[in-house]
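Next up is a structure, given as structure tokens.
For this depiction, one protein chain was excluded, whereas all remaining protein chains were kept in their positions.
By written order: A and B. Residues from 1 in each chain.
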Amino acid sequence: MATDVTPDLATAPRPAPVPAVKAPSLLARALDSDLWHSFKRSKLAVVAAIGTLVFLLAALLANLAPQDPFDPAQLELLNSRIPPLWSAEGQAPFLLGTDDQGRDILSAILHGLRVSIIVGGLGVLFSASLGITLGLVAGYVGGAVDAAIMRVADVQLTFPAILIALLVDGVAKSISGGQMSSGAILGVLVLSIGLSFWVQYARTVRSSVMVEKNKDYVAAARLIGLSSPKIMLRHVLPNAIGPVFAIATINFALAIITEATLSFLGSGMPDTQPSLGTLIRIGNRYLFSGEWWIAAFPGLTLALLVLAVNLLGDWLRDALNPRLS
Amino acid sequence: MTFRSALAALAALGLVAATLPASAVTIRYANQGDLKALDPYTLNETTTIAHLGHVYEGLTKRDKDLSIKPALAERWETPEPNRWRFHLRKGVKFSDGTPFTADDVVFSAERVRATGSNFATRLPPDAKVIKVDETTVDIVTDKPNPILNYQFDGWYIMSKAWAEKNGAVAPTPAAATTPSYASLNAMGTGPFTIESHQPGVRTVFKKNAGYWGKMEGNVDEIVFTPIANDSTRVSALLSGEVDIIEPVPLQDIARVNGTANAQVLTGPETRTIFLGMDQVRDELVNSNVKGKNPFKDPRVREAFYKAIDVDVIKSRVMRNLSTPSALMIAPEYFKLSKDFTRPKADPEGAKKLLAAAGYADGFEVGMNCPSDRYVNDGDICRAVIGMLARVGVKVNPIIEPKAQYFAKVLKSGGFNTSFYLLGWTPSTGDSHNVLFEIMGCRGRNGASRGDTNLGGYCNPKVDDLTDQILTETDQAKRDAMIKQAYEIGNADYGYIPLHQQSLAWGISKKMKVAQRGDNQIRFEWVTKE
Partner (left out) sequence: MIAFLVRRVIQAVGVFLAVGIIAFSMFRFVGDPVNQIVSIDTPYEERVKLRASLGLDDPIPLQIARYIGRAATGDFGISYQFRQPVSALFAERLPATLELAFCASVFAMVFGIVLGVVAALRRGTALAGTLETVSLLGISLPTFLIGILLIYVFSETLRWLPSFGRGDVVRIGGWTTGFLTWSGLKALVLPSITLGLFQMTLVMRLVRAEMLEVLRTDYIRFARARGLKTRAIHFGHALKNTLIPVITIAGLQLGSVIAFSIITETVFQWPGMGFLFLQAVQNVDIPIMAAYLLLVAFIFVVINLSVDLLYTAVDPRITISGGRAT
């Protein structure tokens, strides 16, 4: 399954730029260079960016891992629960040890990282597209449409993220009779995580559209006969994209954590094709019973990944805020 | 406000201190499951039955080794093959002071078989319960029934007067839409009474001062809390917040035993874990083999049997806390179990059998498995999947929480499974239950036969033996027939028995506990320093 999705990987973690690309104005380029400048000055941002890149690369190269942890025929139960290589009972080639099914932890982490990044990336892509579209429409059209969309957003907020995800997942599982392929489960996770996060984008985009739409340049654009979608995409959206970008980065981290949490509640990726969250859930049972490595290494990986992405998001938010430079 | 609340806090603290007599022995007990119904006929489930067994008693009870002992019936005999005579214990009083008489037994016999009871099978429908005098009761059946009293330990006797006074004559059905008095209160002849019950939070039992029997232990009070999360439950024991927990997850046993204040009591449990295969459908529901059912070929079933190494499952998945089994019943419940040995795993032989059956390249099949029902159930299934992968069979896991799992595989779900893992404890403690429910042909001469035979294994010879076993009163002959039935089942590879799992109770080292194989913790046998 994971291999089917590999080509998407390059775009998955950086979903938001899609609309931004459509505004290759001088202003955008200048902003870019400012960004670059600010980036070079922030050591934390550089470290975070390198960290994120390392994780993306690792996920991309997961196939080079010593073992395919998703193939039951490659797992040998007699190799289960071997401690990391550097401890007395360690065994090559299991650098970080093995889990209760004889799965090489390092290979599992690499594959799990890929699954987590795909879930997070696609989740953000989905929620951002949904939220931006609805926010643009609500802000630009206004009136009853606006009221309706914002009311739906309220109802949506009535159900906190985790509840939505639990319910969507439960329904999907039962409709399929519990025999969803891991791809379908991944899709459900993306859907449920995406559905829980779109409101933030919609509200942000809507409020900045409300500010922008009464400005002279929009009126001018309308006068020269540009269609509404064009005005929205080309002129209004770029002004709102900064905060959206920052939200997206943080949400990417949130989505990965949400998937891990859902996994604890039994609604995440299956144990046979684990994400980082699933690995932690499997391992947390053994954390204090001597086999700490089963949860500790995936946990560490998850924490570092989320930390790196968040730091990057923080820097981006500050850098994109003109009043704070 | 702050002054007042401070006062209230002080008062509350004082109150708590005042109500605890200095010498009282309180046991704090945490279980993964909860006491789910107070009406003793509502829910046939181990934890609930075990809890209620402190308040209620049956005519018989089971001793520490599961042997049947007199309880409310002092002794019994069978004057005629169809007639059982029970002599009731004299001088026994319910905890509300009313005396226990034959009327209560007749009343309970009606109530347990009334609509809404989940325990109707504890007493056969044809059994007539007749009051001979105040302390004698006869039970008459149409045909001889040597195992009539095998389930009486879980048929709790209720007070007729109490039920009538409180409008609780009818049993509380599991699907009650209004709570009945008996579902919120419990009153029996047992060693304890229920002081308070907050479902899912806390239940407090107090010693019944007027108990007729001799208490072996010294427990005055039991405070029961369900703790569902495994790590939290173990932490609560290790931090000394509770005195006894059940179960201890297998991986934490060494850790608990490594501490100074707690230990794990392990022992064989009577539940048998096994794998079943759909042998009924002409095409499996979850497979890539179309137009035929591979499991109808005994060679395929034998190949599956041989591919699975129960010893590796024991050492790796069960951490040596399981007893590999050649039979569908635990040795505690069948004397001749020792005559059976489980053949060693033979993956090469399995491959050959598959090739001979025409599946040299293996095939694909889905496997239904619960993830939160038995000890390490999901892990066992993943291990099985790995072992079958090595002989070329690709097994697709359908590992789900028990709520969804049972909704599919049981009769009510249309036996929607091709290959599954299940656990079974015969509630009678007797093989007839296994041969009828699990190994009997579905629906054959007897409507409920094979209701839990999810794969539909069927051999009429087994059924014929089963029917003879039910009425045979000669123990030796009966055992020989049971043995013969199991031999037929094994030769057919109708099921793949895996093991009996182990009990794992975590207890404070201050306690002495008797462990019973049916996983019921009996606090009348508990002593705490």
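Structure notes:
Methods note: a residue touches a chain if its C-beta (ideal position, glycine included) is under 8 Å from a C-beta of that chain, and two chains touch if they have at least 3 such contacts.
Only a predicted model underlies this, so the values are computations on that prediction, with no experimental measurement involved.
Looking at A:Trp36, A:Tyr217 or A:Phe264, the residue that reaches the missing chain in the full complex is A:Phe264.
Contact with the chain not shown here comes from a single listed residue; of B:Thr141, B:Ser159, B:Thr225 or B:Asn368, that residue is B:Thr225. Annotation: of B:Ala174, B:Met215, B:Leu265 or B:Ala514, B:Ala174 touches the absent chain (contact as defined above). Although one chain is not displayed, its contacts with chain A can still be listed: residues 44, 146-147, 150-151, 154-155, 157-163, 166-167, 170-171, 173-175, 203, 207, 253-254, 257, 260-261, 263-265, 277, 280-281, 284, 287-288, 295, 299, 302-304, 306-307, 310-311, 314, 317, 323-324. Within chain B, the residues in touch with the undisplayed chain are 5, 8-9, 12-13, 16, 30, 34, 36-39, 42-45, 118, 120-121, 172-179, 183-184, 198-202, 225-229, 231-233, 235-236, 238-241, 372, 401-404, 406-407, 410-413, 424, 427, 437, 447-448, 451-452.
Quick note on the criterion: only the chains that are shown with their structure count from here on.
The distance from the centre of chain A to the centre of chain B, with each centre set as the mean of the Cα atoms, comes to 45 Å.
Against chain B, the residues of chain A that register as touching in their complex are 71-73, 75-78, 80-81, 100-102, 173-174, 177-179, 266, 270-272, 284-291. On the chain B side of its complex with chain A, the touching residues are 230-231, 234, 249, 251-252, 254-255, 286, 312-313, 316-317, 366, 368, 371, 378-379, 382-383, 385-387, 389-390, 395-401, 404-405, 408, 416.
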